[in-house]
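Chains shown are a subset, placed as in the full complex.
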């Protein structure tokens, strides 16, 4: 009958099919195309030899172990920051929160190199302390532990942002009830806050894990010297020696990564199953803990971590930009701003790259938001096979190395689109679509976890007020999940702004992104220019974040992740 | 449509080449894309797989790669009139590709290093223990050629690589990483392509470059035309241009050794005849690539 | 507006015991139905099915000719033109009080002056004019409840569902709000369903009272009727204050018993076993009745509520204007009783 819905469905009937269609277009289509190419290649023989290759299994092992360890480290750092900065009365919250999301903007290879230098024989820090190891001592970061540590550092902000949104909607009275029950702050934290923020923690862990499985930059720098190959670095080597079988190998390796990330997703589902996180009634202001004397411990912790995560690599970058050549010590005599001058006024590519990257990442972040909210609505309470399929399909592109996504998109889009006869390939739009596909998972995670915590009565009250689906989405749901939505937009923006491997393959004249520009400068030996550009990117992001700060009053509460 | 060039030349160099060509051929417009050889190849292969390769001309790392494309039937044969001025070993006899410059791989050392290496063998000395780094053939095309070249030399061979490994050498990342590692003093010695340390030294970096006595390997950044090109005429003009004296002067100015006979050498290089370039057979090397990579990984413990 | 028909409604949450089961009820057009029942008996679930938040697992809901829901399909809540006060209020924390109240108007496209006037009226009706700009989180419990009330009454719904809307209000406000409901009901002619635990509220407001227990409807009748002639032990025990005595009693047609019929029963008459409901106000202390002993006595302000044990130690309840103390013996007369 017209206007009726099937029972048990609080959503319009078209919603899930629409989300399904989007996912089909963004994820399934390119991945399927790659799979077809792969199968075609393997059909010519060799599948067995790939599977029998011990390299595949050792890479799988390393991928798993580094990803798991990295996730644990990122959880430790990200969660402690989220809890400290959201729930306690630690001083300088806003500044620390602001600084904590910045490391995402520093290319991982820069952080890796900065750390390698900091801990190596030429470390200015260690030299100053006279504890620098002699030339030739093995670098401790070239190890599984080193990779995991860097994964942890690189992805901690993801965890922070995903979790913070959930912490904002903790029920205050629940915390109070626990304290009155006699629970110390620590117990309240362990028994009430931790379990209630589990959706956020799990979302953070999932993003972090998936990012680790697909990361190429860090294992390339820290793993290869120690002969530690992860699946992404192995994929890259397959591309470097192109044979007729390459697509087959790549598809197989990618399938391996996809399997790992689907397994991760299943673990996440498992962890959330059978629990209820709906905050009943009013969720008041975030609970404030008095740190008391612990702040003498917490405050240094926060700033020491920030020093290693942000300041050290950033100053390494800055130093790299100020010296004329690599290895020249930075003194007032050697310092020069010519790299900045060159980047700002001479290189035309800089401006194009800035414009491209900012519009691409802002566009992707903003376009993904509505899709994400619709998808979260459709998926949150859905527990069937189809729902799980869609969730996995959203997840997989982000878990694959950018180069694989890029290749898949070339496979789909290199030829003019059928029927439409337009070529997307070579334009900026293909990068855009690839970004949508790849970062969908990043955008979705925090929002889904916020949906898990919503009191359904709030939406019901809106329905009864006569608000149709979109109306209540705009008026009620979106403001209620605003902190998560804000986190999601900012996450996608920051990640996309810095993105390299997808655009590296998809760019063409005029569509360079910042990541590509920095990489190309670095690759061609102009590491000073590359550093200068990186510094400028960080400066740009900082100024955009400050701009947001000005807008903060007009945005819903909690949208901006470093404001409380 | 514009002529599309895929190249692995560094940014500025690519721009300079293209600018020079367009100045000489004002009627042709060139769009170019640069990236590391593996990425460019991945892009190209994916395009081919999708049935619509975009590139017309390739100007990328090494002859082995182009040899592979030639064997797959993806290249167009073109006999350039400029070929006469080139050593026959530097281009394909059927005209599928032509080398454009010589990028040699030698030894870079930090000026604070304990000794000044003169030959490849020096890197296996006890003083160099744990202080040697080299690019990995798995990430750098030049490094692969280099390994394959040295492996074929009497007295070096794979044993040399084994000795290096025993001496604590590591194979990491690309040439850029090696340079950084040596320049920053983290390692003392490295194998690296010539122009990088020479340029950096000029800017003041504490590094020196040596052409070892046994000889150096070279990649030659060949140019070739794709069989599927819809701009074959313009593409041919491009090939002619980069091979011409004018085009070669451009490379010289950028600090590379031109492939064309009788050209000068850039600033900071020793005389041409003191540089012994070790030969490599592209077809042969191509056949052995998989095996060589395995051998290398075997030595450097990967997997 | 039309009759609201609940037809053999059932809802099972899969917990083993259905929350609502075979629940049939007609609410007459413009009626004001009070729904009473012990905690957890399914009242909220019935309201939620009427509103469209839960689909019945069986049965159907009609508004006049229109099918609202059955097990296979359901008209979404936003198209039912109903309003509800939620037991948990369900205020939107991100909106001010005025925005919360005005939201249903906004959705209906009412703007400008009309909007402002209506919101002001609604806020004035619940005495929250001064709190228009506050956030719900900064209100007291009763104030939140009043915001929910104002939001519910700001439009002209066909059906109004009230889930214990006055539970957190003081007596004065309660009376005022009852007055507001009455006015609203008369003015709008909406059909109202009112869930409450407070019987005086229910009796005072409703045109009909329905009593349910364990998911089933026990009785529907006018307030006076259900008070005077409850059907069965549960309704009898739930409506009004009283005690149920087990006696042996012949099953004659007249179930209303007076003292001359009751006295013999207490003395132990013959007949089949039966239960009689003795209202607290019908037990008169003093006079020549049967002897009783005070078991407990509670001060209620206006009067004392005493529990008295009869000779056979069955309990009756009585009011007393004067203090009575536990253990005291007295005679009581039961003015009237009702055979259940």
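For reference, chains read A, B and C in written order, and residue numbers begin at 1 within each chain.
Here, a contact is a pair of C-beta atoms (placed from the backbone, for glycine too) under 8 Å apart; a residue touches a chain by one contact, two chains touch by 3 or more.
All values derive from a computational prediction rather than experimental measurement.
Per chain label, the copy numbers in the complete structure file are A x1, B x1, C x2.
In the analysis below, only the chains that are shown with their structure count from here on.
Taken as a contact graph, the chains are arranged in an open line, each linked only to its neighbours along the path. Chain centroids computed from C-alpha atoms place A closest to the centre of all protein C-alpha atoms shown. Chain centres here are Cα means. That of chain B falls 88 Å from that of chain C.
Chain C has its Cα centroid 54 Å from the Cα centroid of chain A. Contact residues of chain A toward chain B in the complex are 37, 54-55, 58-59, 113, 116-117, 120-122, 135-139, 142, 220-221, 224-227, 229, 233, 236-237, 239-244, 246-247, 324-328, 334, 349, 403, 406-407, 410-416, 425-426, 504-505, 507-509, 520-527.
Only residues 51-53, 55, 67, 69, 71-84, 86, 88-95, 103-104, 106-108, 136-137, 144, 151, 155 of chain C touch chain A when the two sit together in their complex. Chain contact summary for the complex, chain B toward chain A: residues 9-13, 31-39, 41-43, 45-47, 49-54, 65, 68, 72, 110, 129-131, 133, 136, 138-141, 144, 168, 170-174, 176-177, 179-180, 182-188, 195-196, 199-201, 203-207, 289-290, 293, 297, 300-303.
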